[in-house]
Every structure is written in C-alpha cells, then in structure tokens.
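What you see is the complex with one protein chain gone and the rest in place.
Here is chain A:
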C-alpha cells in the first residue's frame, strides 16, 4: 500500500469513526429524549385533576399532550382494563379543549375544571357513536345512539374520553371474570382480580391509564374494586346522579359514581355529574349545603356485624387502625349494632335478580344486539338469549324469574322487600345516633383470578359489606386505608346518611392526610 493510500485509508477510518461517533451521539440524544418524553408522560399521567387543570392553565402542557400520554400508557398496558379505546374521539375532544382553553385566556375567564382532562367510562354507560357492550357478547357490536346524561355533563365541561372500561357482563359480578372480553388484572398483583363489576375503571385509575373514571354500583361495584385497586370510589346516594344512558341492571339499586386518585377529585367529578335530570325520574336536585365537617366534631359508628368471623385479620387490623386515627383526631367512636345486616345478602340476591329478569327481557334479538336466525319468533328469543348471555347473567335471570313466578312470589320477592324495609329502618335509627359509619369495604383483599369463578355463593360474599347500605339507598365511599403484608390495598368504607356526600368527602379528605 502506498503511503498516500495508507493515509487515505486512515482518513477514511477516521471519518467512519467520526460518523460512528456522530451516530452514537445521535442515538444517545434520541434515547435521552425518549427517556425524557417517557418521564414527562409518566409525570403527566400521575397528575390528579387540580394540578392537571393548573398545568393546562399555565400552558405547561396541552390537553393533546395529556391525552397522548394516557393513550400511550393504555397501549403499553397488559391489564385489560379497557374493552375499547376511543382514540379518535379522545384526540378530537383534546383539540377542542385546547382551543377552548386558549379562547378562555383571550376572553379573560376561567375554563371548567374537567376541561381537557382525560377520563375513562365503564362500558355500561352510553357514549354516542361508540361501542357499548356492557361486557356482553349479546351487545358486542352495539353502537350507542345517544349520550348518557353523565356523559353529556362531562362533554359540556370539555372532559376527554379515552375509552370504555371492562366490566362483568351487565355489571353482574365482583371480579370482571364474567366479562365476555376477558378478566382485568389487578395492577398491584397481576395474578389477582381488580374487583368488580367496575374492575376496568378501578384498575385503569390505579395504573394511571386515566385521570379518573366513571363506574356504576348496584351492590358494591364501585366501592369493592376501588378497595381492591387502592383508589377512591364513591357510590352516591340513590337519586343523586342520573342513570339515563346507563344500561340497567337492577333499577332500584343502580347508581353511577366516580373512581379517582384522591378524595378532592372524587368531589370534583361528583359535583360535575350529580343533579336532577328529567330523563331519570328518581334523580333529585341536591340541596346546597355550605357546612364544613371535621372529624373532631363527629360521632362515628362502628357496626359490630361488619367485624364478624368472616373478615380477614389483616383487613380488620387496617380498618381498626383508621378508626383509632379518627379517635386520635377527636372523633367520638360509638359501637353500634345493625342486626339485620345478616339478611342483607339473601335479601339482595332476591331483589337484584328479580329486577334483572325484567330489565334484561329487552335483549330479545329484535331491537338490538345479537340475533340468531330461527324459524319463528319464540325461537329467535330462545336462541339469541341462549347464545348471547354468559353464565352469570343466565343464572340471575333464572333466579329472578323463579322468585317472581307464581307460587314463589310471596316467599321470596315480597319477603325480601319487607326485609329491605327492616334494613332501611335500622340504618335510619343508626343515623339518629351517629354522623357516619366506618367499616371494611370487603371482608378480604383482591383474590386470585379463578379462585371463586366457579362458586357463585363464594363470589357473592365479596359484596357482603357493601350490599346492606345499598338496599337502604345510602351513599358510601371507599378510601385507601393501607396495604396487607403482600402489598394488596384495603379500603375503608365510609357510609353517610342520604345525600350527605359532602360530609363523607370532608372526612375522607381529612383522613387521607393522616393515612
């Protein structure tokens, strides 16, 4: 090799080296940028409503940034908390929210607190133009023709809808194992359930896949998954929030409520969705109350029936510890008795399936949803319903039909209504003596996937502490109270008198600071 040749080769090597160096630096920058983006995305999805609102106001980020960060989180997730992701809707809403925010600045006024905030919706609540399956094969391809009233209210505020969350079929269940679209995994332990029926809503808020979520509670379907996933879940008073556009499960019990990362957010969302709606005859306008409640001025009732032999010792310890903290903060703790709670589960499982058997009659293969071809009308009904419904829906339709059938009505349905009245009166008596009730949400923390799937009675017991107050139409909140040794969250249930959500939220917010 000539000298010149050698020099040229060296130069080339040098250039190549430089190029490699440049390439490496670029990679490094790209990595750094990606890492920074990931970190920003992570920080964005960590935000609760108020800080996110402030960030939007101060132009630290846009609603599109927030929305994309959540969509990315959802894409990477393996929890199965969503049945469908409404990406196009979300991005369109985020762009509109950003425009509204910009306009509000020009015009010099505030924009609504939920404007530009990404949320998720249980797939039993209708969002116009989007699929709504209620977790059932019978509605697999059903497109909602209108918005539920709660959705209309969220849209008016400018909230962004990321997707529809997983639920047990027609919201019947305590684990989302009854969903036709697979089980939702618990973000704290993926071998365990997220609870149910609103398991998708609870899991996605716990895993920062949405800033908040709307779920529904018939026997415990907001509070129990909130407890299992370690988020705040509020089941409002019967009548506080319109159910128009919620696919009916049991109409004398169904109620819509929020899942949030803290108590402050639960209040913001509750205020946004509550109120009288002419399309739900049971809804009422809340009375405006400005009173502020503090733990030190309250009498807190602890119903002894909720600490019976069925409760997990670790759960009991965590709940007793919160009660002690409330006492330290100056509350008067009063042990009370609600003896009829013993009958609540049986009472519920007569009333709930009875109402289901009527409400689910609408799924007949004629009006919407799955339709099986058949020779005559009766066969269309039989086959469409036989193929479309899953085992729990069938079980409850059968139970309800049995309880309402000739010869059994008095023994089951009528008797259950009488017991329901008894339970209601017991709570009314209790609230003459105390301001709030404290008890566990569920007797045990999140259980293993599959553990109770084949034993309906064992599954029903997961709701034994959330059902009694539901029969009385009372509001209840699940507040993360601690974790077991295995790291599983445990929720404290705070029950208030009718339409006393404010009192519950004030006290929960005060307790949140010391837990």
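Here, a contact is a pair of C-beta atoms (placed from the backbone, for glycine too) under 8 Å apart; a residue touches a chain by one contact, two chains touch by 3 or more; residues count from 1.
Methods note: contacts and distances are computed from a predicted model.
The listed choices are "Nucleoside ABC transporter membrane protein", "Peptidase A2 domain-containing protein", "Aspartyl/glutamyl-tRNA(Asn/Gln) amidotransferase subunit C" or "Cytochrome c oxidase subunit 1"; the UniProt protein name belonging to the chain that is not shown reads "Aspartyl/glutamyl-tRNA(Asn/Gln) amidotransferase subunit C".
Residue-wise, the contact with the chain that is not shown comes from A:380, picked out of A:64, A:336 or A:380. Considering the full assembly, A:412 is the residue among A:82, A:412 or A:465 that touches the omitted chain. Within the full complex, the residue among A:102, A:398 or A:514 touching the omitted chain is A:398.
Even with one chain removed from view, chain A keeps its contact list with that chain: residues 142-143, 145-146, 237-239, 252, 278, 281-282, 284, 340, 342-343, 345-347, 349-350, 357, 361, 364-371, 374, 376-378, 380-383, 385-387, 389, 391, 394-395, 397-399, 401-402, 405, 411-412, 414-422, 424-425, 456-457, 473, 498-499.
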